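The excerpt is restricted to a subset of chains, each kept in its original location.
Note that the chains are named A, B and C in the order they appear, and that numbering of residues resets to 1 at the start of each chain.
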Amino acid sequence: MKDRSLVQIALYAAIFAVLGLLPKFDLPFAGGVPITAQSMGAMLAGVMLGAWRGALSIVLLLFVVALGAPLLAGGRGGLGVFFTPSVGFIVGWVAAAFVTGWLMQAMRRQSVLASALIASVVGGIVVEYAFGIVGLSLKAGLSLADATKACLIFIPGDAIKAVLVALIAQTVARGMPDALLSRHV
Amino acid sequence: MPSPSPDPLIRLDKVTLRRGGRVVLDALSLELAEKRIGLIGTNGSGKSSLVRLFNGLLSADEGRVVVHGLDATDKAAELPRKVGFIFQNPDHQIIFPTVAEEVAFSLEQAGRPRREAAREAVPALARFGRAHWAERPVHTLSEGEKQLVCIIAVLVMEPAVLVFDEPFSSLDLPTRRRLEALIATLPQQVVMIAHELDAFAAYDRVIWLDEGRVRMDGPPDAVVGAYRAFAEAVSAEPFA
Amino acid sequence: MISLYLAERTWLHGVPAGWKLLALALVSLFVAPFDALAPMAGLLAATLALYATLGRPALRQIALLRPMWPLIAILLAFHWWRGDPVLGVAVALRLLAMVLLANAVTMTTRMDAMMDAVEPLLRPLALVGVSPRAVALAVAMMIRFVPLLFALWEALGESWRARTGRRGGWRLLAPFCIQTLRLSHHTAEALAARGGVPGTLPRTRRQ
């Protein structure tokens, strides 16, 4: 149902925005890229909505951010954020959500917990960091190796987020099975 | 059995409440000592806001609220143990995914250990002929079925005061009648909001609220009669 | 924090949405590279002056920034620790000013006006079969969901408090996730019941 997709896309974009209202930290070694709960938003969108809708929900969020809405971590927004060292990560969220969702769909027959965890790690960490590292090295003038090292600081947090996403997906699958769109396409 | 309060009285002393810049309750003073109290009034007259003062969900901007000896400002955290509250919209009350969890939560709040509460949820539902709902996800119930779950979840707590905010609006006639009969037998103080005015026939007192003030207060037939007459007068003027 | 729309009218309500959005985008672009104290203090002062012209209800909305104080504190502490407290202050000032500015737009612009302003930018999408009205609606809905998610969290908290007298905290997380999905389910139904995502069917015009 088209209406349902549209609303789900909007909902996950909104959830992503709300995650940005949780406190962040500016970390010097990562060139000013914050640790943020929002990296969880991309995993969540992919796990819950599947590849296309998950990616579109991030596109929607970024579009609104570009319009000036202060929806990134710490209440930042506007076109300005696309000129910071974060830009690789920010754009990477689209790909991260897509890959997460794609894997989730591919592992439809496995348990929700396991597939959500694997999909989140591959999409939300491996793919996301690949984009982020390139952005960071370009914008902060670091070598790719240094940028990669800088990103290690995010790993523990993002691992926890992936586990959380998997747990949430499992809860939802229990209380409201129809809601896991990634399993129904 | 619900524990009786030493001082079974709800007292409001010049209470003013503002919401979103509007005065919703206007220097309202009331002493509610009767066992069965009805609250009527047009939409937006402040009924739901008023009863939210009783269990601390709202607090007065001015004035004092005392519920069965507990001051609603200092003792807000203790009020819910005294005052059971059935929300007007079931969606605003239900917390848990399944019916049994919802009821078990209430039992736990009423003091049962967790395991016992979980075990007792099904018999509690059975008293209302709804044991088969235990494992159902709440959102797959019909609206009226959800409303009944909300009522059951509060009744099992056996609080000293029961506040019902239009509890029967979606219930079918047989269920409504059976609940009315059940409520009539309860030893607790009951404050009931309803637009369905027949509900108040056997009540001790009915209060008609109008724009945050008491417009009339007295025995049910007098107040309900006057309100009906007012309704007829207003509705003589057609919409559109 | 994307504050709710302000019912009391101010002069800023009368400014076309497109201009407000454009102004916001320009300011955000313009201030991004500055880290000096003076311009940032000036920006915040100008923002507060803007709020003052909007009147008391708008000023009251500044209270919505309360959840940001811990963040600002951490930011200041961190920059202090790095030996550059002045930079910390400048960054904090910019953050506050930009959030307030964006809030000023949000609280004085109705969502349908927002949609109108955005639509021309989306017209090219029609070439790939995406209706600009659908996109505008998605934007509107997303922006609406943000405060609604908070309201939902609050409603759950109220329900919890009504039976416990205490705050629910993290225990409400799983119920919250399910509630959000129900919210979107109901919104989708409500949309479908009134004709669905606009622009996907030929509209029957009536007189």
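Criterion: a residue touches a chain if its C-beta (ideal position, glycine included) is under 8 Å from a C-beta of that chain, and two chains touch if they have at least 3 such contacts.
Just so we're clear, the structure is a prediction, and the values are computed from it rather than from any experiment.
Expressed with the labels used for the displayed chains, the entire complex holds A x1, B x2, C x1.
The definition used in the following text is that only the chains that are shown with their structure count from here on.
A straight line joining the Cα centres of chain A and chain C is 20 Å long.
Per-chain Cα centroids separate chain A from chain B by 43 Å. Taking each chain's centre as the mean of its C-alpha atoms, chain B lies 35 Å from chain C. Counting only residues that touch two or more partner chains, chain C has 174, 178, 182.
Residue positions of chain A touching 2 or more other chains, listed in rising order: 175-176.
Listed in rising order, the residues of chain A touching chain B in the complex are 174-176. If you check the complex, the residues on chain C that touch chain A are 1-2, 21, 24-25, 27-29, 31-33, 67-68, 70-71, 74-75, 78, 82, 95, 98-99, 102-103, 105-106, 118, 134, 137-139, 141-143, 145-146, 148-150, 173-174, 177-178, 180-185, 187-189, 191-192, 196-197, 200. Chain C makes touch with chain B in their complex at residues 7-8, 57, 155-156, 158-166, 168, 172, 174-175, 178, 182.
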